[in-house]
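Every protein chain of the complex appears in place save one, which is left out.
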Amino acid sequence: MKPALEVGHYIQPEIFEQEQARLFGRLWIFACLRTAIAAENAFATRRIGGRLVLIQNSGGRIRAFENSCPHRLMPLQTAAFGQARMVCPYHGWVFDSMGKVKSIPKEQSLYAFSQEERDALCLREYAVETLGELVFVNLGENPISITEQFAPSLIERLEAISSHFSDVAVHTEIPVRYNWKLNFENVLDHQHVPYVHPRTFLPLMRSVSEDKARESEPSQYPTPSDLLIDQSWASTSPIKIEPWPWHAQVDRYGPEGTYHNHFLFPNVNFISVDGLVFLIQQFEPVSASETRVIFTLCAARSRVRMPALPAILRGHLKGEVEVLMEDVHYLESLQAALHAHSPAVHHGQYEHRLVGFGQAYLRWMEAVKPC
Amino acid sequence: MLNADPRVLCLIGCGSVYEALIDDLFAYGLDPTKVLSHRFDRVADIAAQAELLLAQWSPQRHELFVAVDANALNHARLELYGRARLLGFRMQTLVHSSSIVGPRGKLADNVWIGPGAVIGPSCQIASNTLIGAGVRLDADVRIAAHGWIGPGTRIGRHARLGSHAVLGADVVLQEYTELGRHVLLEQSGPWHGVLDSGTFWEARARSEACMIGPGYTFERKAQS
Partner (left out) sequence: MPIAAYRCEDWFSREQQQLFSRLWQFAAPRMLLSTPNAFVRRRIGLLDVVVQNIGGKIIAFENVCAHRQSPIQTEPQGVRALVCPYHAWRYGAQGEVLNIPAQDTCYKFSSTERSQLGLRTFKVFEFGQLVFINTQAEPLNFYEQFDADAVQSLRQASEIFDDEVLVTRFECQFNWKLAYENLRDSLHPQFVHSRTVYKQVKFEARIDEAELSKAYSYHRTGANTTSEHLRWLRSFSGGGPNEPMVKMPRYQWHDYVQRYGNDDWYLNWLMYPNLHIASGSAGYSFIIEHHVPVSARRTDLWVYYVTGRKKRKYPTSAAVLMAHLRGAEKVLAEDIAIMEKVQQNLSPDRSITTGAFEYSNSAIERWYLDTMEGHHAI
């Protein structure tokens, strides 16, 4: 099968800029977990579509603002996560919970804004949607409805599974030297697991019976779909992991022995190992050849106090990072070798999802928003 | 100085600290005839077997030392120590004869100081913290409970380490360094300043990992 994308999409700076505006500027992009900002004035900051975004829990609601003071564009917060009222550190401007300027030190004597100017002073606000514990932001002026990007059945699933999240999580951002799409394509492609992860991931899948494994490949693959709604989907597969005592103390999601996998266009992969551990992987574009892989990992909510929870989360994160670094080894090597005349890609039928991803991507890269 | 107490010491655990103790009881001032030992085969067995094991001893006649290594998924160390304290057992403090503990130092229960360690004056080491071989603590270092300090690590004066600190081997903390709770440092540093609770720097990581949520990036609401 011919690929939808060309090598230029993975190496050209102009393509990167276009993606920032047309994809990341118009789609619903995962911003953070609600559990990470589940208190008044807790916040998270992100870089989305080339802009700095502040996600603030204010007045009981999750809101997203451009992290840029209307005075002289200073970011209100620079930490990735924290808890603080919305006050600009530069000149002390204070904002209310809706992002409007509430008070300015020495306002009359120093600034003397007209009433009209003053009324207009506020933070630029962006649309927010929360699916269970997953917070999404859309930078677009007239954003599409979130149900145009994620099917209602998928949304239900996300809400159900995330309701099991523990209140704390572990978070890390790993800089890698390849285009973000290479990693998304990598997670969409299960065939690489036996070769790239023979000792880490493969044994978990292999411990399931051979029959069950063979059943999972269909005799006929569907033709790729370029529709936005088809690019985000969920699947489950059998898995067997070693039982630990803490498993009995938590509220597992779903039936035992299940690996849950969700793909959220354009750049999120969200998995759960046996409904006990949850990992959100997001591939944040930094440049045409650089990406930040953002991992947020939590456990299932516990019925009792778990003083060792940080150690447990850290241990799982270490394992997931190990698996990622096996991919990173090859993907960085691949990116370094790409050039304008690289040999062509040839997809097998099983890679129909990658082709669909590319097709949908191309539609959204056009200037006019696809309907 | 031999253990003059008529109570028997029960040394329980598994891993490198357990083996180091078993091999060298004399150096800790212990009389092997007054030491009972139980080695778990695997860390995973500890949780399952702890209750049964502790039931066969009594706090009146037995003292304990829990020797379990710091290990990513190992919260067994906490559980075993916690269980034993709840049952009223007294936990010993074991200091290797080749190590030097400076004046006005305070070592709490279930603390291990390995061979060749140098603990400066006025240091405070809280319960269930294990200090490896050749570790050097400068003056007035305070390490909270349940810590693990790997061999060869050096901690500068006036440093403060929160509970559940895990420092790998040959890590260097400069003077006045402050670590919150649950901080893990496997990279050698040198480290300085303040490291927030829940910060992890794995050995070969390209970047840090952090705990997020209540008690870490925002204050935990008081329980009603």
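Order of writing sets the labels: A and B. Residues in every chain begin at 1.
In this text, a contact is a pair of C-beta atoms (placed from the backbone, for glycine too) under 8 Å apart; a residue touches a chain by one contact, two chains touch by 3 or more.
This one's a predicted model, so the numbers in the text were calculated from it and none came from an experiment.
The hidden chain, counted over the whole complex, makes contact with A. In the complete assembly, the contact with the undisplayed chain comes from A:Pro343, out of A:Pro152, A:Pro255 or A:Pro343. Considering A:Glu14, A:Glu116, A:Glu141 or A:Glu217, the position touching the chain not shown turns out to be A:Glu217 (whole complex). Of the residues in chain A, those that touch the hidden partner chain are 7, 185, 189, 191-192, 194-196, 217, 221, 329-330, 333-334, 336-339, 342-350.
By definition in this document, only the chains that are shown with their structure count from here on.
Looking at the complex, you find that chain A touches chain B at residues 33, 35-39, 41-42, 80-83, 167-175, 242, 244-246, 295-296, 306-308, 310-315, 317-318, 321.
Of all residues in chain B, only 44, 47-48, 72-75, 78-79, 164, 181-182, 184, 198, 200, 202, 205-219, 221 touch chain A in the complex they form.
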